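Only one protein chain is missing from this complex, and each of the others stays in its spot.
Read from first to last, the chains carry the letters A and B; within each, the first residue is number 1.
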Amino acid sequence: MSDGPAHAVQHHTPPTGFIRKYVFSLDHKVIGLQYYGLALVAVFIGMALSWLMRIHLVWPNAPIPGLQLLSKTGAPGGVMTPEYYLSLLTMHGTLMVFFVLTNAPFAAFGNYFLPIQIGAEDMAFPRFNMMSFWTTFLAFCILVLAFFVPDGPPIAGWTAYAPLSAVGSDAGPGEGLGQTLWGLSIFVFCIASLLGSLNFIATTLDLRTKGMTLSRMPISTWAWFITSCISLLAFAVLLPACLLLILDRLAGTSFFIPAGLVVSDHLQPHSGGSPLLWQHLFWFFGHPEVYIAILPAMGIVSHVLINSMRRPLLSHKVIIYCMMGIGFLSYMVWGHHMFVSGMNPFSSLVFSFPTLMITIPATIMTLIWMGSLYGSKLRITAASLFALGFLSMFVSGGVSGFFLAQPSIDIYLHATYFVVGHFHMVMGVAAIFGVFAGTYFWFPKMTGHMMNQSLGRLHFWLTFIGTYCIFMPFHYLGLAGNVRRYSAFVDDFLVPLIPVHRFITIAALLTGAAQLIFLYNLIHSRFRGAPAPANPWECTSLEWTMPSPPPFDNFGGKHPVVYHDPYQYGVKSSTGDYLMQDSPEQAGA
Amino acid sequence: MATTIQPPEIEQTETPLDGGKSGGGGLPGSGPMDPKLRAVDDPSPEPSRTGIWVGLAAITMSFAAFTSALVVRQSTANDWRHLRIPSIVFVNTLVLLASGATLEVARRRVAAFVRSKVGRRSVPLFWLWATLLLGLVFVAGQYGAWFELRAQGLYLATNPNSSFFYVLTAMHALHVLGGLGGLARVIYKLSTPVLTLRRSTMDATSYYWHFMGILWLYLLWVVWMKL
Partner (left out) sequence: MGKLFAVIVTVIALLSAIPIVTHRWYGSGISLAPPEDISTHGHAIDEQLSETMMEAGLSFLAAQLVLAFFVWKSAERKGEIKTFPGGAKGLVIAALVLVGTEMLALGVLGQKAWANVYFKPAAPDALQVQAQAGQFAFYFRYPGADGKFGALHPDKIDEGNSNFFGLDPANDVDSRDDIVTGELAIPVNREVHLLMHAKDVGHSFYVRELRIQQDFVPGLDLSVHFTATKVGRYEIVCTQLCGLGHYNMKAYLNVLSQPDFDAWLKQKASEQ
């Protein structure tokens, strides 16, 4: 494993066979597209699962046509059982967090554009890169396989708290083979992510072209680089955790299972394990994971926004330092997920302060983005709309963090829909908006075709309004004490809230349907879109110096020399109001 | 082993033909010189040199996680029963340390071979094979340690101490096997008629191998003190 520096610095010729070209490709661009495709498949599955859950929540007894085909036992006659609801919930969370939010903004766009933005021909270790995608794909297959095992998918949620996740099939349907597959899938995913992160770091440090100093890297590249550092250390912890969980399940060890548990009338043959140990290990990964999802989105959004504003941000450096600060702090806050888990109450306060402190770099970034909007010449495109939507979403999802960072308030709000609203907005929707912004921005480069702007804007309006309609009310429900992860609302205090849930479900169905516009636009533009020029957005970074789509070795065997900071906008030059990074021309005042 | 090949080839693969292709290298004197440009004579970094450190950081983090799991687990319940460390483990330790020494000799001989001080390729190859063999002996020895533990009636799930012993030794042995794979690759690349071994590959492999030794000493300490 130590070995295998692929010869990235050697000029290589394009492969000719279909398999080497499109399947087991070493080309970072193909791998980036593969990641994007996988994330696209995962996001539509995940979204369909959320539809099913939302429908079940408000019409619990209505049969969903065709659902019995997915699982006879989980949905007899199309009516979902409570355990199947939890299965869908677990699979939705796992697919979205790992295979969408980790893959799309980081692995997909990072693979495609990080080498190009620093002027490299490929990643440092193309073979590792290929392996990391196919390992991810294997992890995905293992996870999806859980749908088709007799017991059904696991029901322990994406956080897989032990001992529910550790004691085996006694704990309920799906906790047999399904949960084992889950653990295996995440274990494999960790390996893939470690390989990917290693590659990103080595590439950024070693393969920058002449003149590309660290401070001249675009913010998106910085974001991917910082994210890969976070991801390297986070997944290195989740990997042992998954291994120990699998051993508890299959080998009878007691890492997470204490003595004397009676599950389904069976006294469990374990002793002395610590359920909190799982929570510590999981959240030590789990909190940085949030930033693995959001930092690349921040980078993409900054990149898109600067281009649309036709000016650099008020400060390039401050944004980068803030991202580093967020990454650093992300390792000190995992305990805020465990305020009511029975940790030492002093620890809760200790974890609360760095959590509150994360607000500071986040606020600085928000203020810099907004301050940069002032007096700019903002061009409104589908990409910039999604970038602006990201700002709005990031603020909305961020302020609810004020509440949850405080242990005293968390006593009331923990495990309510307030939390669900919070992380869906700030981690889910905001990161996805980053992906949308990136897609509308880079699609011409990736495919050589322009995307349909009108459809893109329509997609934005529906998605923007729709996601607010879904996730804002979650906060209200949480304040009213609506508990999450319930498959039906039978409690006295929950029944009156069902009309709000009905509103959310309808909004979710409509917003989900709006994503079909995106899918259509993606496919239609790929084949019928107008041919894309090399630099349709008059952007300055290196990816726009080459034809669309880029040739096999990116720069045609030549190596760009970089003369400028990444964002030379609002200057006077022969090209207009901007200056490419590789242009030797000096900008006029 | 073939010994007819001229050694300097190993150096040719070191230096990319076009300096500008590698990060930080540079085409001399093209374009206006900006003070912010990286120095033209920056040595071209070899990704595997960086990569190996990054990889070792991840491995360190993983074993740190195992260690903290161990500490938490020890304090959780009073079922911590110290186990008698299988004596073969100490022999294994010596074997692993010896393999580190042989690899270091091999690494220097490769360097010497490149500088034509030792004209025979078989010399570094001998030391590499020795390292590979010692590595295999170590892994086999660790497997033997498991047998000793089983003879004591300690299986994976018997108590937390035995669980951690098996898990830590198994994870370490897996990483050592990875290192053996790397060594095999180095040997292969040194044996081909046209030399394809890069200095950085040799270095990365030996850093990794030495790290395995240090990691094992650390784990031995953990096993000794805790298990």
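A few points about this structure:
The rule we apply is simple: a residue touches a chain if its C-beta (ideal position, glycine included) is under 8 Å from a C-beta of that chain, and two chains touch if they have at least 3 such contacts.
Just so we're clear, the structure is a prediction, and the values are computed from it rather than from any experiment.
Across the entire complex, contacts from the unshown chain go to A. Touch with the chain that is not drawn comes from one residue among A:A480, A:L510 or A:A587, which is A:A480. The residue touching the chain not shown here, chosen from A:V500, A:I517, A:A534 or A:A587, is A:V500.
Considering the full assembly, A:S396 is the residue among A:S396, A:Q515 or A:T540 that touches the omitted chain.
Although one chain is not drawn, the whole complex shows that of A:L367, A:L516 or A:A530 it is A:L367 that touches it.
The chain omitted from view is touched by exactly one of A:I246, A:L276, A:M451 or A:A507, namely A:L276. Touch with the hidden chain on the side of chain A covers residues 81-83, 86, 155-157, 161-164, 167, 171-173, 175, 257-265, 267, 272-276, 309-311, 313-315, 318, 340-342, 345, 348-349, 352-353, 356-357, 359-360, 363-364, 366-368, 370-380, 385, 388, 391-392, 395-396, 399-400, 402-403, 406-409, 411-412, 414-416, 457, 461, 464-465, 468, 472-473, 476-477, 479-481, 483-493, 496-497, 499-500, 569-570.
Throughout what follows, only the chains that are shown with their structure count from here on.
Spacing of chain A relative to chain B, judged by their CA centroids, is 33 angstrom. Listed in rising order, the residues of chain B touching chain A in the complex are 16, 18, 20-27, 30-32, 34, 36-38, 40, 44-52, 54-55, 57-59, 61-62, 64-66, 68-69, 72-73, 76-79, 156-157, 160, 163, 167, 171, 175, 178-179, 181-182, 185-186, 198, 200-201, 204-205, 207-209.
Residues 1-5, 8-11, 118, 120-121, 124-125, 194, 197-199, 201-203, 205-213, 215-216, 232-233, 235-237, 239-241, 243-244, 247, 251-255, 258-259, 271-274, 276-277, 280-281, 284, 559, 561, 563, 584, 586 of chain A are the ones touching chain B in the complex.
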